[in-house]
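Dropping the structure in here first, questions after.
Only one protein chain is missing; all other protein chains are in place.
As written, the chain order gives the labels A, B and C, with residue 1 at the start of each chain.
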Amino acid sequence: MRSYSTRPDRRSPLRRLRNLGIALTAGAALTAASLAAQDDPAPEPAPEPAPEAVPAAPSLLFLRANKVIVSPGKSLDNMGLLVRDGRIVAMGTDLAAPEGVETIEGEVICAAFIDPWSVAGVDASSARTDRVDTASRATDALDPYGQDEVLDDLLESGVLMLRVEIGSAAAVSGVGAVIRADGAVPVLADAAISARLYAPGLDPVSRVGQVDRLASALGGAKKYADDVATYESNLKTWEEEIAKKETELAEDFKKAKKSRDKKVKEAKEEGEELKEKKYKEDKRPRPPKFDAKKASLARAVGGEVPMVIHVEQALELRELLRVTRPFTRMRLVLAGGRSALLFADELAERGIPVIVTPAPSSPGGDVGEMDPGFALAGELSARGVEVLIGSGATSASASRDLPLLAAAAVGHGLDEDAAFHAITAGPARVFDLQSKVGSVRRGLHADLLVLSGDPLSSSTRVLASISGGKVVHQAGN
Amino acid sequence: MFTSLILSAAAAASGSSVPADGTSWTIHADKVYTSTGKVHESALIVVDGGKIRAITPGVEATRDALKAAVVTAGMIDASARLNSGTASVEQSSEVTPLISAEFGVDLFSPGWGRLARTGITSAFITPLNQNCIGGMGMVLKTAGDRSVKGRTVEGAPMICGAIGSQPSQRNSSAFGRPTSFFNRRPTTRMGVEWEWRKSFFEAAQAKEPDASQKVLLDALAGKVGVFVQAWATQDIRTAVFLKEEMAREGFGEMRLVIDAGAEAWREPAMLVRTNTAVILPPVPAQGRTTDGALMSVECARVLRDNGISFALSGHGGSRLDLQAGLAMRGGITREEALRAVTLTPAQLLGVDGRVGSVEAGKDADLILWNGEPFEATTRPVGVLVGGHLALDPR
Amino acid sequence: MKSSLTQPLLALGATLLLASSAAAAPQVDKTAIKAGTVITLAGEAIPDGVIVIEGGRVTAVGAASEVQIPWDATVIDQPGMVAFPGFVEAHASRGIDRPNETLDVAPFLDVKDSIDPVNFYFEEALRQGILTINVQQGNDTVVAGQGMVVKPFGMTVEQMMVRPRSGVKISAAPKRGKTRATQAQALRGAFDDLQRYLEEMVQRQKDGDDFDRREALYQGRELEGEAAKGKPLACSGWTVDGFERVPRGEVDEKREPLLRIIEGKLPVIMWCATPMDVHAALRVAEANGFTATMTLALAPACWKAAAKIKESGCSVILAGLEDDELDPITGESIETFVPKVFHDAGIPFALMSTGDANRSLWYQAARCVANGIPRADALAAVTTTPAAILGLGDRVGKLANGTDGHVVLFSGDPLDITSVVEHVILDGAHVYDRSKDVRVKQLFDGTRPPGTASDTSGEEEWPGDGDDPEDDDDTENNG
Partner (left out) sequence: MLISCLIAAAPLLGATAADDAFALRASHVHVGNGQVVLDAFVVVEDGVVKSVSNNAPRGVRVVEVDGHIAPGFISLRETLGAGSENAERTRKSTPTADLSFAFDPTSPNWKGLVSEGVTTVLLPAGNSQIAGGQAAIVSPAAGEVLKRNAVVTLGLSRAALGSSTAPTSFAGLYAHLGEQFAAAPEGSPLAEAKAGKVPVMMRAVTRSEVHRALEFAAAYGLKGAVIGAPEADDLVDELKASGLAVVFESKAAPASSKDVVKSALALSKAEVPFAFTSDAGSQGPLGMRMQAAACMRAGLDAGAALRAMTADAARIAGVDATHGTIATGRAADLVVWSGPPTDLTSRVHSVYAGGHLVHSAHAHGAHQ
């Protein structure tokens, strides 16, 4: 009944290698959420009751509110929503609750919050380690048991989805996932490859060194992908040649046999050993030596998955922007970016989003006087950069503060709609889930909040959290 | 006639099934081991206001009585070691008789609940054993009131300390200028012994003794018990010889209790001679304990055979009922094992007036067992502490 | 170290003669044991029962009135004692010199090479009535070596051996220096490598055959069709087309055990330290098709994944009885009696003994009874269930015609706190007699055994581990 998706398996040169077991579809036996969607590419069944073996999501659910925020800045008044099998199947002002269907009412209904930068639901040691590589996967570190307390808090605060990563101490920390807070089950197993260019206390030279190392890793991955492509085309031509040869030989066989028999006879008369004709053909081309790390990173370089890079200081950021220009297909996302204002124009022009973690400015800190503190989100957005707001993956429970952080950003200049976008539609778009979550539309997955007021207002309470059509929290119980 | 009267009392108590304070119950058991040698068959125990009101043998269970196969008194761990670690011992001096364990306990520690659920209803708490003379110990109930005062069971005062390697562990000689107060004596076993003797001599010979010396004088006079951790034979000897020396000096007869006397079985004679009681530590996994002392399940039997008064302890980690069972494995009877975890520790700690046996008038500290106590195949299924259910048998 | 070697010799010396004589003429060896009660675990207990063992196998079990004792049998008559099949230890990482290698993936290793017949552990096992032991490598690994089922008696590994290559130890919990993410990655990598290796093998074979065919065509020779040289791959997880073309002999012997695992020919014992490890374990097992041949060895916390385990149909081995966690809201501690959870879920479970001489398998089973598990099921968890897990269900863990001639004589009921093992008969040979047990004497009569001076240098003679959550470390000062 439950399943989850990986990205569409495009006919990329890496396809065959990925099928050799590094394909994330292999991870399909993972614990999985009720995204049993027709539009999911090959959703693989993975029977998996949530840890506390909760009953399957109720097939029908009716929601009503005076205001439904369908997308940032766009809302409809006095709407009813019908949810069936985890999806929004009907919306309308005149829509009434069907007989005997559980109904939840509130002031406001909006898309559930998504934390684009979190470690909630991830086993703590895996989150902190530096012993990971580009082929490591966050889905291997999901812990619905050890983290149940934290996850329950998230359901209360309305943060129902998270983009999690592992190896916060590593330069490149592998494949992150988007998970549901409800049971820490993956929604997208290969959400992004993440890396960081942030090591406080390093001297400028080694700081630039970090960037160079990342650049050469990206270069290496690109070359690997190219080699695989070359191999595949060579193989194709070779196979064609050989096929042609086979048919020729088959045709010439009778002739060949006759001349051989003749030779055999002659040889017998001469009393000599028969000399067979030498046969030669081209060898099958050898594939490049398999390299899981490069294969994984190549997916980011090729733009199949976004590349999230944590960078704070101006030096690294400038270098990063420079070295990544050649990788035109790569979808770069910045995390942190305390000094991003200096490069706002390039970021806007290259369409690079920034995941901001609103925090106070610390005079004499990493970025010193340049640190705009809480104003960062507001000012980046004002300069045309797409801003996402994340809890910064400092601790699992930090994600709980996401709505507060977004509100604080508003309190320091970020437009209210932009702030709402930054924790709903924004993350959904950047991590290729906009066709499933992030806004309230017919056909989308029912990951919704029923609120007592505006989403970011401090006096608003989360009356109900609906995750994949399942009511996972209701105020008062 | 008489029983019917009791029964009506019982009915009265049970009639008002669970009063507001929840400290009144009727309990029916196929067998009640009283710890005083008596065994009541098919008895009804009436608990009211946290006290045992009546025990009526040979009657049927009332409808709403708590039922159990066997009922015994709650166990008393004479060395529960449930203090808040280093924060419970004042290490600025190696002899601190004025320190009280009272400030070294954390009543909110989950450890208390664990003790209570395994049938331990009272526990003797001492300061962490890293001083020679650490301070005053105290007996606390393992459940009930949230204030130390409310939990305290007033008993015979006990000054607690240690002889052996532990008190000297953190100390070292100073190189050049002393950098911490750990640059001091004792750094050896003999240093530890020296500190003990020194403090007692100074107390006994002081012109006008100060507050802490007064405590030591009471100890010498036997008014305050002396509770000494001594695992190995040589340390038990040291304690005994100290007592004897003080007596020879005419300072007085101190009331000595050896705690964690793993090797007490080696030289029982000196314990008999000085009428010294022993608290046995948990039987170790493979024969050897702290300070390399050797101990087997038969230690209890050896002490029994020599008529030495002894109690068992769990050190907060090991189940006390298992320790009693292992003592039986070593050769003592169930009745003797029961005594060693109830009445004997109560007497050693001077709280037998309130706890340690199942008798009318005593605190309702009771264990409801699902079979014969201390068998590996049985366990406490219900526990009452002062009438409060710490473990609900229903 | 020396003394630790001599200890067991002392302890067992008394019985060696018997053993050697048994070894000398096993065929004609006949033993009859008469006991006050015979617990067979293959039916009701028999009062005044008799067990006849011939050539190391049980040939008759029954009431004294019914069973005919051969005239030439050695009779052991203990009317006051209880005869019992002997306990089965489903998983132990003791009795070997070092539990783990540093290699991540080393399925080609075999504990056979590291078992130390005179290790104290085997002597102690005998004393505790544990007569069948599955020795496995430790948990600090990714894919460790193959285990071996032994009996705790004999001067050489060959004498001790019951079944070689009993299974490979795999750990779903992180090896030292790894995290959950990298452990799972390494584990997946091991099997991905195998798959790639096999695919390349097949490819080479194919290329060769195809070349030969074309060469023949070119030279005008007739060529008989290629015959399959090996067997097809029988893995339910994944497959490699054309594998039958490859002769099995050509598979690298270092990889061969993994191949046997994915083909379900070599059992797996999978260690899980936390419930999330159970998910990881089942993930890799399902992906590579060895769920059916996997047994889970579980730390207490894993009870939370019981539902998931039930689904998988795996049996479990429980290391530790109680899980103790703090309620995040109240701060109170919550104890869970783990075997009860598995018993109620209907999952076959075996218990594991700890390093504590006083809490061996008999104690583990007894605690189950104390916590509401029926006696029969509790006993099964230390006898028939582990026997079944080891595929020895018809040989050990019960007393019936045809089972191995193992009998333990207890002083009373095996689960009574006061009962001790008085005699052990192994393959019909009388190998243990408590009255002649040197170490027991030394421990209990107060004479300090040699090599137990009051320092900690001798600790190694007393191997122990802290598996049991109840287990109390006396060197620590406070709870």
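The definition used in the following text is that a contact is a pair of C-beta atoms (placed from the backbone, for glycine too) under 8 Å apart; a residue touches a chain by one contact, two chains touch by 3 or more.
Not measured: the values here are computed from a predicted model.
Engineer: If I consider the whole complex, including the chain that's not displayed, which of A:Thr247, A:Thr328 or A:Ser459 touches that chain?
Structural biologist: Per the contact definition at the top, the residue touching the missing chain is A:Ser459.
Engineer: Touching the left-out chain: which of A:Gly73, A:Pro326, A:Pro360 or A:Gly443?
Structural biologist: Per the contact definition at the top, the residue touching the missing chain is A:Pro360.
Engineer: Among the options B:Gly74, B:Gly104 or B:Gly317, which residue touches the chain absent from this view?
Structural biologist: Missing-chain contact among the listed residues: B:Gly104.
Engineer: Contact with the hidden chain only, please: which chain A residues?
Structural biologist: 153, 156-157, 341, 359-363, 370, 372-375, 379, 391, 394-395, 397-401, 403-405, 407-408, 410-413, 416, 456-462
Engineer: Could you pull out which residues of chain B are in touch with the chain that's been left out?
Structural biologist: 84, 86-92, 96, 98-109, 127, 135, 146-147, 180-182
Note that in this section only the chains that are shown with their structure count from here on.
Engineer: So what's the Cα centroid distance for chain B and chain C, whole Å?
Structural biologist: 41
Engineer: Just curious, how far off is chain B from chain A if you go by their C-alpha centres, in Å?
Structural biologist: Once rounded, the distance between the two centres reads 60 Å.
Engineer: At what distance in angstrom does the C-alpha mean of chain C lie from that of chain A?
Structural biologist: Chain A and chain C have C-alpha centres separated by 43 Å.
Engineer: Over in the complex, which chain B residues touch chain C? Could you list them?
Structural biologist: 80-83, 85, 108, 110-111, 113-114, 117, 128-130, 166, 232-233, 265-266, 281-294, 296-298, 302, 314-319, 322, 325-326, 328-330, 370-371, 374-379
Engineer: Touching residues of chain A toward chain C in the complex: what are they?
Structural biologist: Residues 20-22, 26-27, 29-31, 47-49, 51, 53, 123, 125-126, 129, 131-132, 135-138, 140-146, 149, 166-167, 174, 242, 245-246, 249-250, 252-253, 255-261, 276-277, 279, 281, 284, 290, 292 of chain A touch chain C in their complex.
Engineer: Flag every residue of chain C that touches chain B in the complex, lowest number first.
Structural biologist: 324, 326, 331-333, 335, 354-359, 362-363, 366-367, 369-371, 375, 415-418, 420, 443-444, 446, 448, 452-456, 458-459, 462-464, 470-479
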